[in-house]
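First comes the structure, then the notes that go with it.
Removed: one protein chain of the complex. Kept in place: all other protein chains.
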Amino acid sequence: MLLKVSDLRVSYRTDEGIVRAVEGVSFTLERRKTLAVVGESGSGKSTLALAIIGLLPRSVEVEGSIRFLDMELTGMKEEEIRKLRGDRITIVFQEPMTALNPVFTVGRFMKDIYLTHREGSEEDALSLAMEWLGKVKVPGPEKVLNSYPHELSGGMRQRVLIAASLMLEPDLVLMDEPTSALDVSVQAQILRLIAELKSQVSASFIFITHNLGVAAAVGDEIAVMYAGKLVELASKRNLFEEPLHPYTKGLMKAVPRIRGGGVEPIPGSVPSLVNPPKGCRFHPRCPIADERCREEEPELREIRPGHWVACHKVG
Amino acid sequence: MLLVVKDLVKHYVSGGFLSKKEVVRAVEGVSFTLDRGETLGLVGESGSGKTTVGKTVLRLVEPTSGRILFEDRDITSIRDMRPLRKEMQIVYQDPMSSMNPRMRIADIVGRPLQIHGLVSSRRERDDRVRELLERVGLSREHLYRYPHEFSGGQRQRIAIARALASEPKFVVLDEPTSALDVSVQAQILRLLKSLQEERGLAYLFISHDLAVVRNISHRVAVMYAGKLVELASVEEIFGEPLHPYTNGLLASVLEPSPEASAPEEVLPGEPPDPRKPPRGCRFHPRCPIADERCREEEPELREIRPGHWVACHKV
Partner (left out) sequence: MLRLELDPATRRTLRRATKNRNIRVGGAIVAIFVLMGLLAPFISPYDPTQGNLRDSLLPPCRKYPFGTDFAGRDILSRVIWGARTSLIVSTVSVFIAVIAGVIVGGLSAYVGGWLDEVVTRIMDIMLSFPDILLALFVAAIVGPGLENVIVAVALYNFPQFVRIMRGSALQVKEMEYVEAAKAIGESNASIFVRYLLPNSLAPIVVHATLRTAASILTAAGLSFLGLGVQPPIPEWGQMMSDARTYLVTAPHVWVFPGIALFVTVLGFNLLGDGLNDVLNPRTEV
């Protein structure tokens, strides 16, 4: 077991009140597996990733447990987690431009990552950077190494970040909507690339996305989040063949299909995380909710081997 | 024909005094027609010029050359467009930034009624706004609220109410659901369809999302680097796409399914810089079947079959 998240809760204060962005999320991740976390805005999926890699501001309260290798990440000192970050755990963000320092070349950026975490010479760093730029298939790695971020296209920048996130052979790679800002044709290239790289490294991946199609393309396991809670967790096959949670079912029907069909709305909108509905958080939008759903919060239960659902009306 | 667009060109010129003069060829000779009650989907990636086409047709952006006929009247060089604004409207991608944050809903939706003299008193205006709000699925009580008190989906409903207030015949929808969650996107698409049926509206639906376009359009136009590359009925575009770019886009679409995996065949490269588009066919550097002629000679948009137009030498 590489990662075990238990009862993770993340909350922070705003003018409007306390926002409970993640509320009691638990899951495990095996080596060389990819977990795709799907959710709409305000589902807490990005907060979850930031909590794991310890990038949330200090004012944000993180409770529960995140076991990574043999370490407990919640409550870990900043110096210690900084040693892990960029080395054992890495992250690729949606907007590559903001993750790259505009005044440094790609070579300098990658070299700095290497020298922060490894004993070695600048030559070692640059040759490793070159090797990885080759692996992510940037045309002319040498030229890219000497380029500034603004000289590269969005797709190229994202390739650079993927190279940087993998070159120290991390155990866990977090990808937060890495293709959402890209054009569809470039998104397809990046997903193809990630699929190929996955077979070459020993890392596990957590892939955060709002797009069910992207989740299906990359995930071995799929986790569906709604309003800060994990509502369904299953293998890709089980989840897409037989979704059990009414929200997952609703999402599948809402997605417009390229062969036509879909576009069946879920009524209402995502609830406020300051004042979420009592009982099951999905009940105001749920077609099969009853009295119990309005009162009692459902637990995530294993309905059948490997298929977890948080719904009173299932099983 | 409600709308006829002929050889529309839009060039942006930048620099010229101290810096080198640069011409951005955003739109390069685009022609299409639109019937009453019809939806034309305009698909393209970033930089394809699709949004510029939409705004130029409404003369929110002045065309460099070409002609726009609305109800058989040439509106390309009309000095005062304001009376015509009643007939043609736009809904933007981000409803928040398209609304004055200091105006109440009553004013945002009611201004078109006042500007075009469709109401004679404040009370009458408020009554009409209430009806409009109800029609787009909002509560009559929302009249005196401000835009940021609403969710993204509700705001887009307000934007739709504003666009419909003056009872236009033609609406440009510029990525109206791209900023919304899937479950809400389906609600808005439903609403747009039912409004079209009820009022005989013509839509120019601009989107990068093929699956969405599939579900709302009667005909589809595909743009690449400022040019139309294919134009046909929705059945033909999705059933028998002829242009290699349309094919590539379709192969890039990801659908949530148990068998899904990262796309196998993907278009290489990225869309060209609109300041220096490639010679010949603009798509040739990314095209799997390009030959010598494609590198030299720019293909014309030809009618291959009745109603099916393609700009490709190889078809």
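Observations on the structure shown:
Labels A and B are assigned to the chains in the order they are written; within every chain, residues are numbered from 1.
Keep in mind that, in the parts below, contacts are C-beta pairs under 8 Å (C-beta built on N, C-alpha and C of every residue); 3 or more make two chains touch, one makes a residue touch a chain.
The structure displayed is predicted, hence computed values, not measured ones.
Contact with the undisplayed chain is limited, among B:5, B:24, B:43 or B:90, to B:90. Screening B:39, B:56 or B:98 for touch with the missing chain picks out B:98.
Residue B:148 is the one among B:21, B:123 or B:148 that touches the chain not shown. Considering the full assembly, B:166 is the residue among B:33, B:46, B:166 or B:233 that touches the omitted chain.
Of B:9, B:115, B:251 or B:304, it is B:115 that touches the chain left out of the display.
Not every partner is drawn; the one left out touches chain B at residues 55, 58, 60, 81-83, 85-86, 89-90, 92, 94, 97-104, 111-112, 115-116, 144, 146, 148-149, 162, 165-166.
Please note the rule applied: only the chains that are shown with their structure count from here on.
If each chain is reduced to the centroid of its CA atoms, chain A and chain B end up 32 Å from each other.
The residues of chain A lying in touch with chain B in their complex are 40-41, 153-156, 183-189, 191-192, 194-195, 210-218, 236-237, 240-241, 250-252, 254-267, 269-270, 285. For chain B in complex with chain A, the touching residues are 45-46, 151-154, 181-187, 189-190, 208-212, 214-215, 238, 248-258, 260-264, 266-268, 270-271.
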